[in-house]
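Every protein chain of the complex appears in place save one, which is left out.
By written order: A and B. Residues from 1 in each chain.
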Amino acid sequence: MSELCAVTGVGQTHHDAERSDLSMHGLVREAAVRALADAGLEWKDIDAVVVGKAPDQFEGVMMPELMMADALGAVGKPLLRVHTAGSVGGSTGLVAAKLVQGGVHKRVLVVAWEKQSEADASWVLMMKIPFAAPLVAGAGGYFAPYIRAYMERSGAPKDTGIKVAVKDRLNALKNPYAHLKMPDITEEMVADSLMLWDPIRYLETCPSSDGACALVLTAEDALGSCEKPAWVVSTAMRSEPTMFAGRDGVNPQAGIDCAAELYRKGGITDPRRDIDVAEIYVPFSWFEPMWMENLGFAEQGEGWKMTMSGATALDGDMPINASGGVLSSNPIGASGLLRFAEAALQVRGMAGEHQVDGAKLAMGHAYGGGSQYFAMWLVSSDKP
Amino acid sequence: MAEDPITGIVCPIRLDYTITPGRAQTRFLRGLESGKLLGQRCPATGKVYMPPRGSSPTHGLPTTEEVEVADRGTVTTFCVVNLQFASTVREIPYVCAQILLDGADIPFFFVVQEVDVNEIRMGMRVEAVWKDPSEWGPTLENILFFKPTGEADASRESYKEHV
Partner (left out) sequence: MRDVAVVSFAQAPNLRSDRERNEVEIVMPVVREALDSVGLEQSDIGFTVSGSCDYLTGVPFSFVMALDAVGAWPPIEESHVEMDGAWALYEAWVRLQHGDIDAALIYSFGKTSLTDLDKVMSCQLDPYTLMPLWPGAISLAGLQASAMLAAGTVSEADMAAVASHSREAAQGTPEIPEAEGPADVDDLLSRPRVAHPLREHDIAPATDGAAAIVLVAGDRAAEVCDKPAWISGIDHRVDTHAPGNRDLTTCPSARMAGERADVGRSHIEVAEVYAPFSHQELLLASELGLGDGVDVNPSGGALAGHTFMVAGLARIGEAARRIHDGTATRVLGHATAGPCLQQNLVCVMEAAR
């Protein structure tokens, strides 16, 4: 038994380094109210609320959805809280989709958020933990060696990451909700920015943002007046251990398997041909070519060619992160759901200036932990 | 009359934790007290984990067999850190590397010093620089950093499964 599920409402905040104009409650409501308005629904129409965010230490409140139950419109309803590291936004969307597909609920509100300015996120990420290896160098220090290994393996040109960094920031100029707005960005500017974790430069990293994203997911018989649903045609999630002997941290098996399952369920045989646009979780620019290979958009060692040829640009044959992506807005807990939401906006034809013409099938992708948690979905303008 | 909005309040939080390393990590930490690096073997695959965390992550089985590994190994990949973190006192730039110790089947992160950041490379052979034994305790901090051994680089083939 699997019911059809569609995205009928999408909402997001204006993401920024510090939304000091809003409380945590206000932040989630800014996104949720927009999603409800888009779906033509009111709070009372919602059957259940699913919330996702990254570690609670980021805001200093343990299980904050409980103290925000009223603001989330959840009182008297089921309220679930998902936490799967960086992939959490995507996982949260999938938990909600399963509630609808499983025939449990008709209309589910999904909210994923992070208000990093409430506490000190870098302290949280670099907390000294007894008995662990003493070195701490932040998320970039963890991922940079894998990027170096990718560069060495693929022989990619050294400016591949720079190209991605510029492309995504130019895309962000077309997205009214994006955090970073850098109209003057150039390849020279990125190349000249501080080399934080060689080979990662400052402008090749994502910002730290406050923001939220909300979706309304609806069963087929509860679409109401929605004229442009985005149908969920396939979902997949996979996890693997953080570290184990023989692990490929550049091209993780969990990502390969997750994509394979996603394509199998969605009837996709050639993702680059069949999928019109994809929103991929790229927190460091080099992850674009790495994920192109991991997700089967390119052959092994050739992901960089898609970037360098312009294939991943807004007007390319496989636009990646038309919204500006994680490189332009990164409210951690929401970043995965934003990918899923942007995919839905594309197939609904509602992406505004960053709309990819004629997009009918779109992919949302999120990953987390040490490149070990993956969550993905495919949405379509056509009913499956 | 509109009042100035309050945009934040400071709510200090202090929570104290007593972290327990567990049985398997205790054996590893006891080894460090006497300058030994004790990996643990996965009973299913035979792979040696270093540092061990008490289980074979691929099989969910306890790792009970200790295997001493060398305090020297090969840089499988690395990055050069140019960012000052409040929680570290190291001078920038410094090298953070994945090091595959001889006898282990998984690389682990450590700092490499006494090397020009332009000289560090994949395949470079490095060895641990320990604190004076009088300062040793049950901690990986007994190792100050790794430094190049001057040996010829390891072949790509010897570590390609570990990046």
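Criterion: a contact is a pair of C-beta atoms (placed from the backbone, for glycine too) under 8 Å apart; a residue touches a chain by one contact, two chains touch by 3 or more.
In this text the structure is predicted, and so the values were computed from the model without any measurement.
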Which residue of A:T84, A:T218, A:N294 or A:S380 touches the chain not shown here: A:T84
Among A:G40, A:P55, A:G224 or A:G316, the residue in touch with the chain that has been omitted: A:P55
Candidate in contact with the missing chain, chosen from B:R53, B:R125 or B:H162: B:R53
Residues of subunit B in contact with the chain not shown: 9, 11, 13, 15-26, 53-62
Touching residues on subunit A - with respect to the absent chain: 1-2, 23, 54-64, 66-70, 74-85, 91, 94-95, 98-99, 101-104, 124-125, 127, 129, 236-242, 244, 253-254, 257-258, 369, 372-373
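Criterion: only the chains that are shown with their structure count from here on.
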Whole-Å separation of chain centres (CA-atom averages), subunit A against subunit B: 30
In the complex with subunit A, residue positions of subunit B that touch it: 5, 7-8, 11, 13, 19, 21, 25, 29, 42, 45, 47-49, 51, 56-58, 76-83, 85-88, 93, 96-98, 105-106, 108-111, 117, 122, 139-141, 161-163
Residues on subunit A engaged by subunit B in the complex (per definition of touch): 20-21, 60, 122-123, 126, 128-131, 133-138, 140-142, 144-149, 152, 194-200, 241-250
